[in-house]
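All protein chains but one are shown at their positions in the complex.
Here is chain A:
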């Protein structure tokens, strides 16, 4: 029979391809020529199986717009001073508009002209005489604001990628999601808290002068203008403890971390405590030299994300662009701080929208239990089929085993991720794969009862059951495809194995078993059918 040969070749090709795709996942030693010529990818395990952390962060991109506006205010002030346009105040209001107060409206046209020429990113909103002078309101152009937001997200992504690379995670997956979200997958992470601290830290480093003579415990309303109170973490070397306190600082930021070129952990030889040594680029070094020179004998505070870590007294002008942050660090904290300073600050703070962490022990447990239920379930089904359909059951079991091989190979070939629900999907397919054979076999039994010969019953059984099998599976396939489209991680994994499983089971149950039967009837001249 000619068709027999071609079907046999087709099945052989599929089987060989499946084995080739599956071998790398089985941890068997492969010959050297394999790599590079044949598929080399293992089945990828989901975070719920190998353990790890799944994070969705949102970049507070509006904060980046606010920061830009604040920086703009300083620049506007400078330009207005140069242009000799007197102003009372320039502030950012709740709506994110720039409000410029002038003593009177006499220079309004000049103001508008200067703003439009020097600051093309802002546009004039309104201006009006007020009881005590003149008020102009400007805002950032929508296009510019959108650009800043976009930039903030892409910069945050880059910075986080840098930090994670330096932290050392194997095969991290970091990608943008939607407009301002970042999806991070860190397989096999051991210390999720530490990883999260490292990723989530804004890491804005600032140098500010201490407001000397101001008691940080005074009522905030009574503080002098341009002074604010900040929390302080101070390490007391004599007791070896960290003291939480308060300190009053001047508002003006003299230097930020953006000029840092390098940061490393060093050990203080005197107290044997770690500290972080910083190196500035030439521009930063010049600024640092100037501010230390201008403020000798004054206290310079070093802030990280609004918390003061140390506030040493400047002994002399420091040139060469080196500084250090001492403070109450453990070795680990100092190392992580050095990483975030090297990788740079986030352009805007991030918040965690979603976190799913699975410990390695639970992941291993899930794999073990998942495979145990798969093996037990398969054995039960295999035995049942043999008991119920005897020899034909054996043929269905061959198809079933081939089916599992095809699903696994499919996962490796499509580089799909195997999740715990994915294993459930395989288990479900094992149950459903014999469905098709049960349908065919029941039909054959029926036809034989009606007096047909085994071969005729076989042909009729396959012919009549095939369409029903297709129908029954297509609806499940539709559900699986929709799940794939809308599902997240684990659910997607389920949808993938279910879809591959359905297609594989159609192939094995209809094509493979039919071939075996045909071979037996045609080539081996089988006369009876054990079913």
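Note that in this section a residue touches a chain if its C-beta (ideal position, glycine included) is under 8 Å from a C-beta of that chain, and two chains touch if they have at least 3 such contacts; residues count from 1.
Here, contacts and distances are computed from a predicted model.
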| item | value |
| --- | --- |
| Missing subunit (named according to UniProt) among the choices "Spore germination protein KC", "Protein-export membrane protein SecF", "Thiazole synthase" or "Sulfate/thiosulfate import ATP-binding protein CysA" | "Protein-export membrane protein SecF" |
| Touching residue (missing chain; options A:257, A:347, A:370 or A:410) | A:370 |
| Residue of A:216, A:257, A:421 or A:454 touching the missing chain in the full complex | A:421 |
| Full-complex contact with the absent chain, from A:37, A:475 or A:528 | A:475 |
| Contact set of chain A toward the excluded chain (per top definition) | 48, 56, 58, 192-193, 196-197, 200-201, 351-359, 361-362, 365-366, 369-370, 372-373, 376-378, 380-381, 384-385, 387-390, 420-421, 424, 427-428, 430-432, 434-435, 438-439, 442-443, 445-446, 449, 464, 467-468, 471-480, 482-483, 485-488, 490-491, 494-495, 498 |
